[in-house]
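Complex shown without one protein chain; remaining protein chains in place.
Residue numbering begins at 1 within each chain, and the chains themselves are lettered A and B in the order written.
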Amino acid sequence: MVGAAVACGLVWRGAKVVAVDGGDGDFRASRANFGLVWLQGKGLGQPAYQRLTGRSVEGWSDFAVRLGEISGIDVHFQRRGSLVFCLGEGELEARRARLSRLQVELGAGEPDFEILNRHDLERFLPGVRLGDRVSGASLRPRDGHVNPLRLLAGLQRSFTLSGGTLRCSQPVSRLQPSGEGFIVEAGDERFAAARLVVAAGIASGDLAAPLGIAAPVRPQRGQLLVTERLEPMLPMAASGLRQTMDGTFMIGLTNEEVGPDTSVTVKAATSMSRRAVAILPDLARATVVRHWAGLRVMTPDGFPIYAQSEQHPGAFVVTCHSGIALAAAHAGEVAAGIVAGKLPAELSPFHNGRFDVPKAA
Amino acid sequence: MFRKLHEPASPVTIVVDGAAVTAAAGDPVAAVLLRLEPPIARTTPVGGRPRAPYCMMGVCFDCLAIVDGMPSTQTCRTAVRAGMRVERQHGARVIGQ
Partner (left out) sequence: MTRTFDLAVVGAGPAGMAAAIAAKALGMDVLLIDEQAAPGGQIWRGVEGVAATSDGAQLGADYQAGAAVAAALRASGVVYEPATQLWQIEPGWRLFTSREQQADIIEAATVLLATGAQERPAPFPGWTLPGVLTVGAAQILLKTAAQVPDRPVWIAGCGPLPLLYAAQLLRLGGRIAGFLDTAPPGNRRAALPHLPQALRAAGDLLKGLGWMRELRRANVPLVRHVVEIEALGREQVSAVRYRTSDGRERTESASMLLIHEGVVPNIHPTMALGCAHDWSDDQLCWAPALDRWGETSLVGLFVAGDGAGIAGARAASLRGELAAIGIARQAGRLDEGEADQRAGGLRRRLGRELAVRPFLDALFRPRPAVFAPHDDTVVCRCEELTARDIRAAAVGTPGPNQVKAFTRAGMGPCQGRQCGYTVSHLLAAAQKRPVAEVGFYRIRPPLKPVTLGELASLDRPETVG
C-alpha cells in the first residue's frame, strides 16, 4: 500500500519507475486494513504526525478522484466523518480528555471534533439501535473511509497506466548500492536505478540494511471479522465497526505482539464480537463469513519512518502502519521529496535517527 | 418442480411467505421450497437474481431463507417442524427492527 502510493506519486511527477512486489502468500499489511482515512485520536505526543495526517486526510478527496480518473477504479472513498463509540461513562471521559490534549498539542484554533453524549448520539444516528452500555461517542466530521482492496487495485492500475512498470510475485533477492545508483535483483530480472525506495512493510528492515539505513520495524497482528452482506445500518465508520459499501460489516481490530504470525484465534473473535454486539445489539444475528489477520508495520514509537540514507543519498525508506490515511501524503509530499532528492523539513521528525537515544552518562 | 412419491405419514402445516403449506415433519425445508412456485429460497444481494436450492448438502448457500425469524438459514439442513414460519430472503439480510 505504502509502496504503491509512493510509486504513483513518483510516476505522476514524470519519474521512470519500476515497482517490485512480493509473492501471493507474503505478509501484506494492506489486506488487513479497515480502510479508515482518519485523523481522530492520532498522534498523541507528536504534533507533526497530527499535521501530516491532517494534510493527507484533507487531500484525500482530490487523491481519490485522480485515482479514479486514471485507473477507472472507484475506490469507494466517502468523507462521512468518524465515530468512536464509548461504553460506560469512564470511556467517554477518557476519550474527551485524549482529544482535548491532542488539540492542545496541535495548537490549532477550533476543535475539529465533538463529544456526543448518549442523547445526542441517538439523534445523530436515527434508526440505529444502540446497546444499553453505549454512553456516547466522539465524532470528527472531516474523516472518511475507503475500500482498502480497491485502493490497492486502483493504485497499481494507476501506476501501470501512468507508465510505471510493475512486477508481482517477484520478491527482491538482492539489493545494493552500485556507483551513483543501486542494483536490485528480483526473480530473473536485474534493475539499475538512480533512486531506490524501500517500502516493504515488515521486510523493510532487512532490505534497507545494505543501504546504511536502520529501519526498526516489527510486525503487530491485527485480527478482524467480516460479516455477510447486510442492509445498510451504520452510515459512517466507527472504530472497530464499519459497514462497507457492499453491506458487509468489518469488526476489529486486535493489537497483538506475536511476531510474524497471521493465524487467527477464537479468543480474539469472541472479544471483538462482544464489543460489536455491545454497541449494536442487532449484530448478534449477523453471521461472520471470514475471520482473518494482517500484520501492521510498527516502529518503536508507532510513527512513520521517512528516511534517507546518509551514505547513499538516493536511497529512501518509507514505512508506517497507517498506509491508507497517509496514502495521499505518500503520493504527494513524500513522492515530491524523493523526486527532489531530499525529504521536506516537515517530515524530519520521522527520520529514523530519532530511535538512537543517547544513553545517560 | 419436485413432487412427493407418497403423502406424508404425519403431515404438518408450515407457513411460507404467509401461505399455509402441508409438509412432512422432518423433511428438509429446502425440499418444501422446491415443491412450491416459484421454487426459490431467495434473491441475491448483488444482482437480485432468484436462487433455488442447488446442492442440498450445505456447500452452496443458495438455499438461504428466513426461518422462524432467523435470516440466512440453510434450509437444506433445517428440518420441517409444525408451525414453522419460512420467508424467502430478498437481497441482503435485514437484522434491525
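In the analysis below, a contact is a pair of C-beta atoms (placed from the backbone, for glycine too) under 8 Å apart; a residue touches a chain by one contact, two chains touch by 3 or more.
None of these values were measured; they are calculated from a predicted model.
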{"item": "Chain not shown: contacting residue from A:50, A:82, A:138 or A:227", "value": "A:227"}
{"item": "Listed residues A:291, A:312 or A:330, member touching the removed chain", "value": "A:291"}
{"item": "Given A:121, A:186, A:217 or A:269, the one touching the chain that is not displayed", "value": "A:269"}
{"item": "Given A:283, A:297, A:318 or A:335, the one touching the chain that is not displayed", "value": "A:283"}
{"item": "Hidden partner interface residues of chain B, rising order", "value": "1-6, 24, 26-28, 31, 34-35, 38-40, 44, 46-47, 49-62, 64, 70, 72, 76-77, 79"}
{"item": "Touch residues of chain A, complete complex, unshown partner", "value": "23-25, 31, 149-150, 152-153, 166, 168-169, 225-228, 246, 251, 254-256, 264-274, 276-277, 283-292"}
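Following the convention adopted for this analysis, only the chains that are shown with their structure count from here on.
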{"item": "Complex interface listing, chain B residues touching chain A", "value": "45-46, 70-72, 91-97"}
{"item": "Footprint of chain B on chain A - complex, ascending", "value": "127-129, 228-231, 233, 247, 282-283, 285-287"}
